[in-house]
Structures are given as structure tokens and as C-alpha cells.
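Shown next, in C-alpha cells, is the structure this report addresses.
Of the protein chains in this complex, all but one are displayed in their positions.
Labels A and B are assigned to the chains in the order they are written; within every chain, residues are numbered from 1.
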Amino acid sequence: MKGIPISALLGLFITGLFFLAALLAPWIAPYGLGQIVGDIWEPSSSQFWLGTDNLGRDLLTRMIYGGQTTIFVASMATAVSFTLGSVLGFTAAVYGGVTDQIMSRVNDLVMSIPTLIFALVVLSVMPVTIPVLILVMGLLDSTRVFRLSRAVAVDINVMDFVEAARLRGEGQRWVIFREILPNALSPLVAELGLRFIFAILFISTLSFLGIGIQPPETDWGGIVKENREGIVYGIPAALIPAVAIVTLSISVNLVADWALNRTTSLKGGRGG
Amino acid sequence: MADTLLEIKNLRIEATVYAPGEKPRDVVIVDDVSLTLERGKVMGLIGESGAGKSTIGLSALSFGRGGIRLSGGNILLNGREIRAASAATLRGLRGKEVTYVAQSAAAAFNPAKRLMEQVTEATLHHGLMSKDEAEKRAVDLFRTLSLPDPENFGKRYPHQVSGGQLQRAMTAMALCPKPDLVIFDEPTTALDVTTQIDVLAAIKTAIAETGVAALYITHDLAVVAQVSDEIMVLRHGKMVEHGTVQQIIEAPREEYTQALISVRSIDHQQKQPTPEPLLRVEGVSARYGAMAKDVLSDVSVELHPGQTLALVGESGSGKSTMARVITGLLPPRKGTITFDGKPLPPALKQRSRDELRELQMIYQMADVAMNPRQTVATIIGRPLEFYFNLRGRKRDERVQELLDAIELGKGFADRYPAELSGGQKQRVCIARALAAKPKLIICDEVTSALDPLVADGILKLLLDLQAREGVAYLFITHDIATVRAIADSIAVMYRGKVQRYGPKDQVLTAPFDAYTDLLLSSVPEMELGWLEKVLAHRRMSSAGN
Partner (left out) sequence: MHPIPKLVIQRLALGLLLLFAASVMIFVGTMILPGDVAQAILGQNATPEALANMRASLGLDQPATTRYFSWLFSALQGDLGTALSNGRDIASSIAGRLQNTLFLAAVAACISVPLAIFLGLLAVRYRDRWPDKLISAITLTSISLPEFLLGYVIMYLFSVQWGLFPSVSNINDGMSFLQKLNAVALPAMVLTLVVLAHMMRMTRAAILNVMQSAYIETAELKGLRRFTLIARHAMPNAIAPIVNVVMINLAYLVVGVVVIEVVFVYPGMGQYLVDHVAKRDVPVVQACGLIFATIYIGLNLLADLISILSNPRLRHPK
């Protein structure tokens, strides 16, 4: 653990807690997800740590289960966008020429329509289920990953050490996995963090707009939607997901920042 | 003491280094350096990279780049202490009493403004002349510096003139406010050798005509010998030796100075051609992508086994393209390449593993020629695995043999490239090439990024390896001194064509064609009065025409 700054350690720790809570949701949640346990919008008490929601369900329970859904969907969408985006991005960079041109132009085209608008257009005809959401989010976001991984790989691909490997007669597999990938890892890890945060924000937004996670399932965006009327009466139940989202994104950001700094230090670290 | 302009006493300069993963620490860049410059004199500051010469130059403006601090000693300019002077005082003297000429004029000019505005800016800002006077002086300086169309030169934007012209424009900018002192910071280093001589001559004339004092910073002793009155040799931020030009060049006292002067005095016995060449390039033309013009046109050369062919030329001459054609990265448009008696397939992909093995390459920038994520053992060991299927202990033993051959010894195998010095990196690249047991190694400017002494070591190693292993070199370089040191035959390239080709003694002996003459005569020699001699010779021959 030497050399990891405290901020990154803290980020790792909190991110870990969130994932742990998501995994262990059924065991740590005090009540059932749909169980009505009290009055509507009760304030926090020793019985209901975060109070109750618009139907009298325990908010802590809803937050834990909602976090499970949010984190699951965001992780899967990130996995889709990352696998697809980085594989295609590397392919475009290494093959170059026409392949690269076609792939890059198609990518530009998809990126020319704002992600949210495109998602709304597609979701207006698709059945809104979790696999569909994961796919739509993952595919749309893979354009960003494609752009970054292609740029990183193109930068590395023109380095003399890659040319040296080609002149030696190495195949594309060695070039990609042994020469390019180890040098591209740090920026990609940092990007992974950013894409994950974006996926959290995106699924929350979709659920809030009513075209994400559908009841009786819930997620953090859904909790806001359910409790939004409370705001005007001064009941802050809808703001609780904000705290969760901010804490999680800042934690992931701290880790991503550290990963990114490691990249720059490697480039500058010639001879120390 | 009345005519002392600049007096630096016991100067100490420090900087804070922010190494990743470490606590910031202070390092001393310049330690206890003193110098005295009299009005109207030129002092050369010379040293290798990291000697602190630029930092000392900028201290005359009481300026520290980045996090650099002038932390101790005195800097007296015109008798006034300026080291810790107020910002207002410094603004008053910068651009008025002292001016600066940077290495890269292309970056030092604001791309959005016309040259005239920038050249006269300091003069007008300090209220030294009226606008008309300043512009008239600028035009006069353009003329002195032999810039084309001096009346209208200032109307252009920086990107509209060439690198050599921009460097002269920067000199005009420095001289315009009639300063007492100009700092020249490697003003000709980024230029081609035939351009360098013009800029050097222009700077020298301008210094002589304006009577300004100067600090001339460079790593090239031969250059500084042409323009300076005295020379100070620096190393690792300390003064090594100080004396008149004559004393330094002709009777250096310190061992380090002697080494700098005797650099490239390698004695190399020229070998005779053998009956069968190893590499034969015949009528090769090549161009990149959809370009309309050939970068190489109708090039034919031969290289004999165990010998060295030097490709010499300036930037844009096509010499590096030759390397790409021979390695198969850029299949030629026309012509053939024969290697070891057999035709070499034009494209990399068509070549057999043995053909690839026998032809290795070493790059200019050893930094980027090695994967920063691989250890030295992996870098050198991979060709052994790939070509000879050597693994485990056998591979490790061979790696160590190769490390011994490049004089690096034990303890290097587990290091990463970032943990090596510039010279060590280039040695590892040589070992990687040797690992393949090649018949030919293409060396693309392998010494030009290195300091002279280190470069010298690399050249000696290459010659030594050639004698032992019988490997042939195709040596691409812009540096004539390197060519003299190692070549058996030479091809002088100019605009994609071979201008002159043959055994070294023939190519380097008169009568010359016009370009080779220009190229050879432009290389600064470590000799007093060389610049005047060359210029006089050129004036005579052009008058004769």
C-alpha cells in the first residue's frame, strides 16, 4: 500500500463500503423493500434511521436496496461500455487506415447526438427492463470509451518501441497485449472510474424521469421521484439519495484522480 | 572596474523537485559560480545538458524558470544588485538593459502578432524611441542580419517565415532597444548546419556593429569559439574552467575541457569494398501515402559486410525515409533492395523471420524506443526468445553476456528504462539489436540526442562491436564529425537524392559539388577565425562566379 495517498485510500474504502452494502442488502436492510412500516414521511428516529417515505416504507431499507440496483446497473453498463469501447478503440488504433476511419466516423456520428436525448428516443419504443437499460446505457457510453482508448492507443502505437516490436516480426496480439496495453492501463483505469460515476448519474436521471427502473423495484433516482412532492412541504426525504450519490462519486473520483496522476508521473519519470 | 557590466559572485541556484510518490526536495542547480563580463565583450557559457548554463544566463535577467530560485550570491548589473530586486526594478531592466534570445524562436514569438510589433515592443514599452525610430531601427537590424526584403519583413507573421529567419528576427528583437547585454541561449542549436552558419554570421556581425555585450550559451565548443572573447566551461552546475577563447581551445587546463575538445577524434581505418555487397539499393523511389512528390527519388547505394555506410543530410533530405524503406515499413514505389545476395521483399509483412532478424534498427530517442513497462532483461531477452527460442537460464545467461558486451555489467537486468541514464538507454538498445545476431544494423541518428562525451562512448562501442561481430552499419546522421569518425563509405543526400556517393576518402576530398561543399564547409571547426575564413571563401567564390 506504499505510495497511495490518503485521499485515494479513503476513496477506495468508501467505495468498498458502498459495494459491500449493495452485495449484502438482504441481510443488512432492517425491513422488507415494499414493507409499509409506519406513517408517511416520518422523521428519522431510532426505529427508522432515515425516516419513512411517501408510503410509510423505511427509507434506509429503500436506500440500501435502491443502492443495490443503482450500483448493479451502473457496474454492468460500465462493463459493457468498457469492454466494447476499449476493444474497438484498440482495434481502430492498431489497424489504422480505412478500418480506423470508418470506426471513428461512425463513433463521431453517434456522439453527435446528446446521450440523454438518444436514450430517450430509443427507450420510447423499447420495453424498459433492466437488461435493456444496461445495454442502451452501455452502448451509448461506449462511444466515450472508444474515443479515449483509441487516442491513448494511437499515441502509444506511434512510439518507437512499438515499431521496434513490429520490425522484430511480432504479431498483433503481442503488440496489443504486451506493448500497448500495459502502457494504456492507467488512463483506462481512471476512465473506468469516471464512466462508472457517469453511469450512476445516468441511471438515476432515467429513473427520475420515469423511464429507468420501474416499480416495485427502486433505485436512488426512483426514490427521488417517489418523494419529490415532499420537498415543497419541507420534507427532505428526496434529498437523501443526493448524499449517497455525491459520496460515492467523490470517492470514485478520488481513486480515478490517483490513477490518472500515476499515468502522468510515468510519462515524466525519465531517469527520475 | 569602470567598464564592468555584469558581475556574478558566488551564485547559488536551487529548485524544488516534485517527484511523484516522494516528498518535494530541493536540489542545487548552480553552485558557487562567479563571472565578470565587461562592456562590449562576449562570454561563452559551455557545458553538457544539466550543466546549468541556461539557468545562469537567465540569472542575468534575475529570472528563474518554473520553480527555480536564485537563492544565494550576488548579481550586479551596471553596479546594481539585482538578485533580490523588486518586481518593478526588474521590469525596468528587462527588455531595456538586458534582452534574451531563446533557442526556439518559433515558440518564443506570439503566433497572433506581426513580427514588427513584437520586435519593437520592448523598445516602445520602455519609451526608448518613438514608433518611427524603433521601426526604422528594426528595419536596419533586419538588414544587418541579412533578412530578405528588410523593409517589409516585419509585416509578416511568425509562421510565415523560416526557422533560420525567425531566429534572426529574435536577435533583432533583442538588439532593438539598444541593450547593454544580450543573452543568447543556444540560438542555433535547433537549426540545420547550413542555416546555422548564416545565423551565426548574422549574430556575429550584429554584435560587432552594435557593440553590445553578450552571454552566448551553447553545448558546441566550435560554435562558441567563433563568437566569444572568453569561455567558461560548466559541468553539473559548477565552473570547470574559465579563460580566453584561445587559451581554452589551444591549451585547456582541465581534463574535462580537454575531453570536450578531443571529442570525435576517433581514429578509424577505412575498409576497402568487398566483391559482394551485403545490401544493394537500386533506383529506389518512395513517397508517403497520397503525396504528390517523391521523398526519395532514384536512390542507389551499396553497403559491404562488416562496414559502415553513412547517409548524411539535413532535415528533409530523405535519409530517415531510407531507413523506413529498407526495413519494409514503407515499401518503395520503384526500385529493388537486395540483401545478402537475395532480393528483399518490399513490405515488412512479406519478409521471413530470418530476414527480419538479420536487419535490426537502433533509434535516435532511446527513451521511446524501449517499452517503459518492461525490464532491461525483457527488452533484451525478447529477441532471444522470438528468434532463437531461448528460455529460462539460457536466456538469462545470454542477456548477461550482451550486457557485458555493451559494458553495463551486473545489476542492470532488473532495471526499468526510467532508471537508466541517456547513454545507458542507448546501450541497451544496441544490446537488443545485437541479440538478434544481425548482419546489418540501421542506426538512425543514434548519437544526436546525447551529450558529446556520451555520444563518443557510444560510437567507440559501435566500432568495437563491428570489429568483433562483423556487423555492418547503415548510419544515418546529420553530423559530419560522426561521419568522419565511423564511416567507410558515404552517401550525401539532398532533397531525396544522393548528391555524392563513394568511399569516405573520395567523398570528403575536393573537388566537391556545390551542395557537399556548402554542407562540409558549414560544419563549425574548433579553430579561431574559422567563421571569417569560410565567409571570406564564400564571398570570393560567389564573386568569382
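In this section, contacts are C-beta pairs under 8 Å (C-beta built on N, C-alpha and C of every residue); 3 or more make two chains touch, one makes a residue touch a chain.
If you're wondering where the values come from, they're calculated on a predicted model, not measured in any experiment.
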Where B:K53, B:K96 or B:R280 are the choices, the one touching the absent chain is B:K96
What residue numbers in chain A mark contact with the hidden partner chain? 108-110, 112-114, 116-118, 120-127, 197, 201, 204-205, 208-211, 221, 224, 228, 231-234, 236, 238-239, 241-242, 245-246, 249-250, 253
Please output the residues of chain B touching the missing chain, sorted low to high. 61, 63, 65, 90-96, 99-100, 102, 104, 107-113, 118, 121-122, 125-126, 156-157, 159-160
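Quick note on the criterion: only the chains that are shown with their structure count from here on.
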Distance between the centres, which are taken as Cα means, of chain B and chain A, whole angstrom: 48
Chain A partner contacts - residues on chain B that touch it in the complex: 19-21, 327-329, 348, 351, 353, 356-357, 360-361, 363, 365, 367-374, 382-383, 386-387, 417-422, 432, 436
Contacts from chain A onto chain B in the complex sit at residues 3, 159-161, 163-164, 166-170, 178-179, 182-183, 261-262, 264-266, 268-272
